[in-house]
Structures are given as C-alpha cells and as structure tokens.
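In this view, the complex is presented without one of its protein chains, the others remaining in place.
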Amino acid sequence: MSIEVVRLHPERSDLGYAFGGREPLLTVKPGTVVELTTEDCFGGAVRGVDDLPSRVCEFPYLNPVTGPIAVEGAEPGDTVAVHFVDIRPTRDWAVSTTFPHFGALTTTHTTAMLHDALPERVWVYDVDVDRGVCRFHARQGDFEVELPLDPMHGTVGVAPAAGEVIMSITPGAHGGNMDTPEMRAGTTAYFGVNVPGALISIGDGHCRQGEGEVCGTAVEAAMSTVIVVDLIKGASTAWPRLEDDEFLMSTGSARPLEDAFRISQHDLVGWTADLLGLDALDAYQLVSQAGLAPAGNVVDTNYTMLAKLPKAILSGAVVFDGVHSRLRAAGARYQSERG
Amino acid sequence: MSIEVVRLHPERSDLGYAFGGREPLLTVKPGTVVELTTEDCFGGAVRGVDDLPSRVCEFPYLNPVTGPIAVEGAEPGDTVAVHFVDIRPTRDWAVSTTFPHFGALTTTHTTAMLHDALPERVWVYDVDVDRGVCRFHARQGDFEVELPLDPMHGTVGVAPAAGEVIMSITPGAHGGNMDTPEMRAGTTAYFGVNVPGALISIGDGHCRQGEGEVCGTAVEAAMSTVIVVDLIKGASTAWPRLEDDEFLMSTGSARPLEDAFRISQHDLVGWTADLLGLDALDAYQLVSQAGLAPAGNVVDTNYTMLAKLPKAILSGAVVFDGVHSRLRAAGARYQSERG
Amino acid sequence: MSIEVVRLHPERSDLGYAFGGREPLLTVKPGTVVELTTEDCFGGAVRGVDDLPSRVCEFPYLNPVTGPIAVEGAEPGDTVAVHFVDIRPTRDWAVSTTFPHFGALTTTHTTAMLHDALPERVWVYDVDVDRGVCRFHARQGDFEVELPLDPMHGTVGVAPAAGEVIMSITPGAHGGNMDTPEMRAGTTAYFGVNVPGALISIGDGHCRQGEGEVCGTAVEAAMSTVIVVDLIKGASTAWPRLEDDEFLMSTGSARPLEDAFRISQHDLVGWTADLLGLDALDAYQLVSQAGLAPAGNVVDTNYTMLAKLPKAILSGAVVFDGVHSRLRAAGARYQSERG
Partner (left out) sequence: MSIEVVRLHPERSDLGYAFGGREPLLTVKPGTVVELTTEDCFGGAVRGVDDLPSRVCEFPYLNPVTGPIAVEGAEPGDTVAVHFVDIRPTRDWAVSTTFPHFGALTTTHTTAMLHDALPERVWVYDVDVDRGVCRFHARQGDFEVELPLDPMHGTVGVAPAAGEVIMSITPGAHGGNMDTPEMRAGTTAYFGVNVPGALISIGDGHCRQGEGEVCGTAVEAAMSTVIVVDLIKGASTAWPRLEDDEFLMSTGSARPLEDAFRISQHDLVGWTADLLGLDALDAYQLVSQAGLAPAGNVVDTNYTMLAKLPKAILSGAVVFDGVHSRLRAAGARYQSERG
C-alpha cells in the first residue's frame, strides 16, 4: 500500500500568525505524509545586516505559521502525532537578530526596567546544506566559525482549548513556540486535541539554536519540511510530548521557569508511571536519577523546559502502541520512494 | 619532578556543614594532589528503607562536607582550580529518599502550601563499581533497572565573601550545593577566592543524578575522591565555572530559575567575549546558537542552571593559559604512578 | 444637557467567556452612562454548600462577562475610560469556594506537584446591602463574622491586540481578570484601545476580596452596576491604569510576581515623570518613597500587582485633562437624577 502524500505551500497571504481562530488550509487522513514549506520568523523580510526587524517587520505579523492542517476524525480528547521526516533550509543564508525588548539578557515589556533597549543587530549566516554547516560572522572584528546544521521547527502546535486564539510567539499546553532543538527530523510530537480536526500549524524553522535561545532568535530560515501525521483516538495529552529513538520528552511552558520545569517533570513522572506500571513516588525517584532537563526557550511570552528520559530504561515499554516506530518507518519508506 | 600527594580522611567530628566560619583542616601548595573521602548527604545514617531521614538525621547536621582545604598563597581576587581526577563510591550500596517539604514537586517551606507533606520514602541502590552500574528497585511492585554510574560531587565550593557562613545545602557565587552532574572526574572547577587560602570544601557524592535532581536527592554515596588543586593569581571569577575536555561551563545559582539561567548565560557571554576578543553582542549571538542550558538542581535553597559552550568553536583559545590540560595531565600522571 | 443612559442586561446565552473574538452587544457614544448586570464567576450555578463548582460548572464556561460594549470613535492608539458609578450585589447571598488545582496555596496545573488537590469546599455568605456587610460562616465549627461590603469587579477589560482571544480568567495588558479591590465605585479605569470600538467587557463581581485573592475566589456575586464610558483620542495606554480621588494606580499582570511588580512600577514611574515633567530617575526616586504596592491576585493565569501614588503629591497635575473628575461629576448627576 502506498503512502498518501500531499503538499502545502502557502502563499504569503495564507500564512497564519496565531493558533486558533482559523479555518484549515488542508484536511488530511491519519497516516498522510505532508510536504510543506514555512517562512522564517521575520516573514523573509530580514535579508541583510541593515534590515532591522523593527523597521522591516510589522507587529503582529511576526512568526508566520503554515497551516492549519486538519486531521480527519480528530476530536477533543484524542491525540495527534506529528512525525518530522525531513527539515531542510531552502536558502543558502539565514539570519539572527537582537530585537528591542526581546531576549533573556535585556529589559523586556514584562521584565520591565529603566534601561534603554540593547542595540538591534542582524547577523547573516551562510548556510551549506550539503556540508551540513552554517557560518557565523561576527559583526565587530573578523571572527568567523562554522556551526553544524541541526534544522528544527521552533513553532509546532494545535488550536488551543476554550476557543482561545494565541499568538504564534507563545508556547503553552497547545504547543506553539516552544523553541526546543529537539523538534528535529526523527522526532514525533504528540499534542492533545482541543477542537475537531486538531488544526496543526508549523513554522519558525531554525538551522540550529542553542538551548534557551538566549538572545531571542535562532539561526532563522525558511524550510522545506516533510511530516507524517497520525491520530491516536481516545488518548488525551495534557502538555506536548516528544519522542525520538532514544528519549521520551515532556514539555512545560510557563513562567517562572521553575513552573515550566515542574510541569515537564510532573508530566514525565506520570508518563513513566503509566508506561512501567509504577507507583507515582517510584516514578518520581526513577526520573530524578535518570532524567535530563534542558531549557527550550527562556525568552518567549512563556518559557519552555524539557524533561527527557532515556528509553533504554523502559524495559521495552512503548508509547501509544509503537506509533513513533511506525511513523519513522513510514517516513523512511517515503524517503526511499522519493529517492 | 614528582607530584605532591596528601590525604584528608576526616573523622565524623571533623565534618563541616557550612561554607565559611571554619579553620582549614589542611593547607596545600598549588599543584598538590589531594586524596580525600566524603560521607553521603545523610552522614551515612540512612542505610535501609526504614531509616527515614527525618528520624535518623538531625537538622542542621545534613550534607556534611570534607574540608576546608586552604591553598597556599590564595588571596581575594585570585581564582582556585579544583580538578577532579577520580570519584569512586566506597560502599556497594547507595540511597535516595523523598524528604518532607523538599523537592521540586512538593510543597516546601518556601513554596508554602496547605498540603500535607508527600510520603517520606527511602530507596536503596546496589552499586557495582566494577561493572559501572547502580540498580534501582521500585518500592511498590518488582520493577528494577540498572543505571550507569556517573559519580560526581553535588557540593564543591569555597568560603563566601563578606564573612558569611552559608549552610552546605545552599549553592551560590561561592559554589556550594550546585548539584550538577557535570562535577565529575575529568572536570576542572574554578572558584573566585574570597578569603585567604580560599578554603575549599567538598561533599555530597552522587553515584549519578538526573538534571534538576527533581525529588531532592540523588543516588547518594560516600566517596573516595582525588583532586588536583591549583591557583591562578590575579584572576577573579564571579560565579563558579567548569571546564572539561569538550565544554566551557558557567553556573548561576539563584531564584527564580530564570535568574539562575540569566546569571549563567551572562557569565558565559562575558567569558566567550574575553576568550575570542568579541564584542558583547557578538558573543551573545554566538552563545545563543551554540550553547546548551541544562538544569543543575531545582530543589535546593537556590536553583542552579548551567550554560555550556563547546570548546570546538573557540578557535584554539584556552582558559587560564591551559590550566585544565595541565591538571588533567597531572591527574593522569598521578594515576599511572598509583597503578 | 441630560446624560444619555442605556441598559445592558444580557441573557445567559449572551454572556461572553473571553476578551476578543466577539461582536459588540451594544454601541455607545463617549459620555454615555451604562446600567448593566453581571452574573457571578460561577454563572450563578453555585447556590449552596453542596454545589461543588467542579460538578455544577462546565469548563470553559466560567467567569462570564457582560459585553462587549463598543465605544463610538474608539480606534487603536486611543484610550477608553470606564468610570464606576455604582456596583451593587443583586442577591442577598454570595459564595466563595476552593476549587481543585486553583489558588495560591495549592498545587495547580502550572505549579504542578504530586499532591492530591486540596478539598473542594463552598462557603455561602449572607449579604446585607443596606447594612453594608456580608457574613462569613465557618464550615467547621460555628465561628461567624461580619465583613464590610466593598463591591468591585474582578474582570474589566477590552479586546486584546494582535487578534488574540483570551479567556476571561486571564489578566494582561488588555485588563481582564485583574482581581483588584481597587476596581470599586468611584474608580476610573483606563485601557489602551486595540480594536475599533475598544470592546469593553465587565464581570466577576465581588462583594469584597482580600488582596491576592489567595484561595482563588472572592465573595462572588451577581451585580447591578452603573458605569460612565469615555474616550480619550490619541492617547495610548500600555497597561491598565486606575484613578480614584486619592490615588493614581498602574497595574501589571504577569508571572513571576516580581515581573507584575516591575511592570506596574515601571508604568507608574513613567506616568509620574510625564505628569510632573520629571526626569525618569527623579520619578523613580519619588515613586520609591511615596508609592504603595498591594497585590491584586496571585492565583490567576497571570498575577497582578498595583503601584499606587497619592495624588496629593502631584502639585495639581491632572490626568487626561481631568477626565476622572468629569466622569465622577457625571456619575453624581446621574445618581441625583435617578433619586
């Protein structure tokens, strides 16, 4: 049986800037492969060091997302799975910037201080997909260095609960702008469904990012991305979960950062208890000794932490009947068919 | 030239419970190897599942440290380096526990709530140093799993500034109970000197711990540890820094967790700018794309975050004239001499 | 010239549960008096101690608001003023409750812990408008005490920026569920306009509340309320501001609570500098010595702090050309006309 493949290449006028409040651009059956393209977080408007975002971008038309994609049969109380088969920068350059009142080491509108904003500055990276690197050029002096490409999407999620419409820059229980480097090819993301169709949107591709995304932006790039979408009926998922070949990952997005940490760890403890049939305190103990806890972002309107557990210690327990392996295999099949 | 080696095996009555306020147990020259032993964070009093810490331990006699060790010639404004050559559990068991009002997923005396405390529970791990594993046994049911040993010290630091005496459970600018798994053999830790002799103390050995140490304790063990101590004159270090063969690491210990993150990232940005001769914004950009940001602890009286940068991108720049490599070599020489 | 008076008594099916995303129920000219009614935060469903909210209410149909009310001529970049003339409980009882995972001294979905939820409990208060008191009855034992009525609205705001639709339980830059006792009769609230008409909604009447609203709910009551609405063209307002006869008040709603504090103080410093023609640091100094800083709520999805400055030190400077005094006078005229 061949895999169904559909394409979603939105026009600029079709881009979204929020989760919720929008009709689907596309409806797909569970199991479908979607080839899609995304613009960068500046809508492609920052193309050189003189294109200051505060001048060339217009609030709130920032962080455009491609979607929503409706999944047939998805109802509140279900979970949708989004497996990333491929994420590939479409240009040979990418950009990063400081932006007034945005970032972890600057006064912001929330951490409000009497300082003037830090200077706004743009960095243009050379991107070489074949060699798998992007090149940083210092703006002062001539320091340069190549960094490995590790393409990912900062923004992936579904329509929120309670009819809310949430700017694409905000991460939360619906996913959104979690800005974690773990959202790379090979990862399956699980989201609880809040509205019929789930309404998945994806954007904010990064050639790579550090954990925490401390200056506020990553190596921002337009992407050509392939996903496989699936549906798990009757399984609710309170906060986005990720899975790759090595790790289970829970996310939490909140402020202060310790609450993001608490949400993610609480979720991972419950997940571990469920998978292994453990008492909550036993799972708490096991996660405490075996888990990892990297920052996603510490700059957005909510901060994101991840809680990771190596699958090696799960004694073979599998999530949702092995959906990650199945989607990974489907992705491989798609890739071998495309050549 | 042979390396000077000294031993420090404190009696129970010689253990300390704070940083500051104590005369040195030992004074060493820069470059000395110190073989020392540490008790576990319960002072060895928790030896079975019925030894509830709240019963067998007495506040404030928790988290004992070995030391202080004075470094000859160390003065305020200098930096001491502590390189970990070896950290080895001394018993074939280790323990972890929940403790009333301690941990990230429970009401505490600070995050004060109206809930009763979570149940207090002890887990005893089998430790097999030769095979490099410790074994977790669930308290409810019969789940068991082996976890890799990754021995480290939760608590390492120097006497604080301003004449303060700070409980050994608190991390801060003086180091202390940072509870990061990065404090393992092969790592060099740098601390700014606040008092003559610096007064290094070490304790809280862990067979391993997850990032965040979410339940409040790791796989706690008495350790036999070998360090090499060195002194960098005229170099101040505001917050503890770590270095291993692969990474530079800045630490921040504070509340809320985003302030721990900010301190660590701010320090790493400054460190990177200094090493590479970069403008602050260029360093901010580079760290944003290349850095890692794991949690240390999110349970102690201050929380700890790490900011890590791969040394591969430093174009050969070295810290303090290469002290890490020198101490690593000295450690290797010591080990080959000991057989 | 007589004052225009209109009424807004929405049917249950006309109640809103969010700011944004809704057509106006009513459009009024600046200067209009609006007589309106609001349901309590439980939609009137909690009427006795056995009506546990988790049973009789259905998420997300909580915290209903009356509105939106469009103001003719209001455009983004303007400010609307809402002056409270009268707020009067419509029943001789009111209720308060604990609610699972809601409140400052309990585990929540954000400050996620392993505790079971605190017990859910309902308190019914007797309300005596004529005597100006409400009576608390302990649920265990027979302690009773009368507390003064101090009627106010927890939830007042406008449609948010960027097309967002935000649950009525959340406070933010658009106002919303700030839950401050200062929103009482005699107060004028200023909101920046984000969409044509501003789209004011009001709900969540409280017979009284403590600062911080620590258990999560106040003495909740349906209200009969009279407001006067006005429009200040060309004046932007970043965060809601309040004014009464004695104080200027800035608000900040965010997490952690110190960011709510920072926003409110930063705003008050700027406001003071503008009104008195002071340098920012002089205004910072003056606010530091003369200001008050009470909590609004520390339980909602964002926390709210207020920054208050006594108008006595303003040397006669007035806000928006004296709009508060004008609206207060209009309210008095309305009241004398109604008898």
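Residue numbering begins at 1 within each chain, and the chains themselves are lettered A, B and C in the order written.
Keep in mind that, in the parts below, contacts are C-beta pairs under 8 Å (C-beta built on N, C-alpha and C of every residue); 3 or more make two chains touch, one makes a residue touch a chain.
The structure presented is a predicted model; accordingly, all values stated were derived computationally and were not measured.
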item: Touching the absent chain when the full complex is considered, from A:Ala18, A:Leu36, A:Val85 or A:Leu105; value: A:Leu105
item: Candidates C:Leu114, C:Met178, C:Cys215 or C:Leu248 - the one touching the absent chain; value: C:Cys215
item: Candidates A:Gly20, A:Gly43, A:Gly157 or A:Pro256 - the one touching the absent chain; value: A:Pro256
item: Missing-chain contacts mapped onto chain A; value: 105-107, 111-116, 118, 256, 258
item: Chain B residues touching the omitted chain (full complex); value: 17-18, 20-21, 59-60, 109-114, 161-167, 238, 252, 254-256, 259, 262-263, 265-267, 269, 280-281, 284
item: Touch residues of chain C, complete complex, unshown partner; value: 96, 98, 103-105, 118-119, 121, 123, 136, 138-141, 143, 145, 147, 208-219, 255-258, 261-262, 265-266, 269, 276-279, 281-282, 284-295, 298, 303, 305, 307, 313, 315
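Going forward, only the chains that are shown with their structure count from here on.
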item: Numbering shared by both copies at the chain C-chain B contact, with half separating same from different; value: same
item: Rounded Å distance between chain A and chain C, as computed from the means of their C-alpha atoms; value: 36
item: Separation of chain A from chain B, taking each centre as the mean of its C-alpha atoms, in whole Å; value: 33
item: Averaged-CA centre spacing for the pair chain C and chain B, given as whole angstrom; value: 48
item: Residue numbers of chain C (touch at least two other chains); value: 111-114, 256
